[in-house]
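Selected chains from the complex are presented in situ; the others are not included.
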Amino acid sequence: MLKHQLLHPQITSALARGGHSSKVLISDGNFPHWTRRRPNAEVVYLNLRPGLPGVTDVLETLITAIPIEAAHVMDYARTGPYALQADPDIWADFRRLLQSTDCRGELTKVERFAFYDLAGAPDVIVTIATGEQRIYANLLLTIGVVR
Amino acid sequence: MLKHQLLHPQITSALARGGHSSKVLISDGNFPHWTRRRPNAEVVYLNLRPGLPGVTDVLETLITAIPIEAAHVMDYARTGPYALQADPDIWADFRRLLQSTDCRGELTKVERFAFYDLAGAPDVIVTIATGEQRIYANLLLTIGVVR
Amino acid sequence: MLKHQLLHPQITSALARGGHSSKVLISDGNFPHWTRRRPNAEVVYLNLRPGLPGVTDVLETLITAIPIEAAHVMDYARTGPYALQADPDIWADFRRLLQSTDCRGELTKVERFAFYDLAGAPDVIVTIATGEQRIYANLLLTIGVVR
């Protein structure tokens, strides 16, 4: 077992192959993990069961391993079956956890299908699938620079 | 053996990798399963013999495993060697079985070659080939959201 | 996302390929997951970080998916740097959770290197690596019969 906080062999390996401008997607349980990935991209499934692990579990761990210079979330619908009237609660957790990183806790909202495009672009180095049950809980991180 | 209704290792695995907006094709016996798939896409062959299993056998089982928010069928020719004068009988079965899902039993008809294009698009996570003998019996399902 | 409790594509697929007499290893964080597996055997890494997930998280989820007719644990050393004087606390959790299964909560203790041999035998269908921090927390389950 590693002496680091991040223990997972494939995630740690993927992050080690990335660098400045590479992106990491932490996807919630309803995200189309496989069909919206870049062809042949790596997807690591941690989604044991509903709610375990959550997206914030993964975020807390990644912060110990990589510098983060930006963060994107999928913006929520204002109408239709999945509409919300205010920011999802989990975004507050994202902002708090990211406060100490180079992105200063700032989240950039991206419309659903544009987010799908970002999530399937060549600079995404790994998708980490969680069992997160809350909707609009996907988080796309951009790796910064270690100095 | 799993304690679930859906027992098949590759189908259950494929569905687990999909999510909201991913699609599943249940193809009838005459569908060009392989040449009209997306390159490198997964095709699961269940087609033991003519009629076994049928498309509705598969549909009944998938309903226990995934939420379904839309369904497309290949529209039938009105002229030529494969023409029909009315909806195929099997569509009534589709509508009945899908009544309890998020798509409320509604079927969207798509012209033959446009259907081929949908069936080969990147958001199709798996094609399930049956031995269904009836023509115009292909069914393309869109996965919804579990809440 | 599946409507089942067990969401993980590789675990659900592996279990679906097993049957009566196949075994499943849930390994703790210090287990030599890879070197003590059977050559070419499947190992699924869920070990995000120390303690997440724990072995009981996995056990609770597997119970919803497969019948269990027996359970083995790695017996603890009575001397040396990793000695214990009594059963590890986690075994009480194992016994309680397994009470409702066909093994009636009974655990069979196996000496460390004999356990390694069991964990690398051909009837183990999948090893699930956790971040469990407690020692002597490995659990080897034997699949029973669905009737």
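Labels for the chains are A, B and C, by order of writing; each one numbers its residues from 1.
Note that contacts are C-beta pairs under 8 Å (C-beta built on N, C-alpha and C of every residue); 3 or more make two chains touch, one makes a residue touch a chain.
The model shown is predicted, which means the values in this text are computed figures rather than measured ones.
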{"item": "Number of copies constituting the complete assembly, 3 shown", "value": "10"}
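The rule is simple: only the chains that are shown with their structure count from here on.
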{"item": "Central chain (distance from its CA mean to the mean of all protein CA atoms)", "value": "A"}
{"item": "Interface composition of copies chain A and chain C: same or different, split at half", "value": "same"}
{"item": "Rounded Å distance between chain B and chain C, as computed from the means of their C-alpha atoms", "value": "36"}
{"item": "Averaged-CA centre spacing for the pair chain B and chain A, given as whole angstrom", "value": "31"}
{"item": "Centre distance in Å when chain A and chain C are each reduced to the mean of their C-alpha atoms", "value": "29"}
{"item": "Chain A residues counted as touching two or more neighbouring chains", "value": "29-30, 45, 47, 50"}
{"item": "Chain C - residues contacting chain B, complex", "value": "1-4, 7-10, 12-17, 19-20, 64-67, 145-146"}
{"item": "Chain A-touching residues of chain C, taken from the complex the two chains share", "value": "1, 5-11, 29-30, 44-50, 52-53, 57-58, 60-61, 131"}
{"item": "Chain B - residues contacting chain A, complex", "value": "14, 16-23, 40, 102, 122-125, 143, 145-147"}
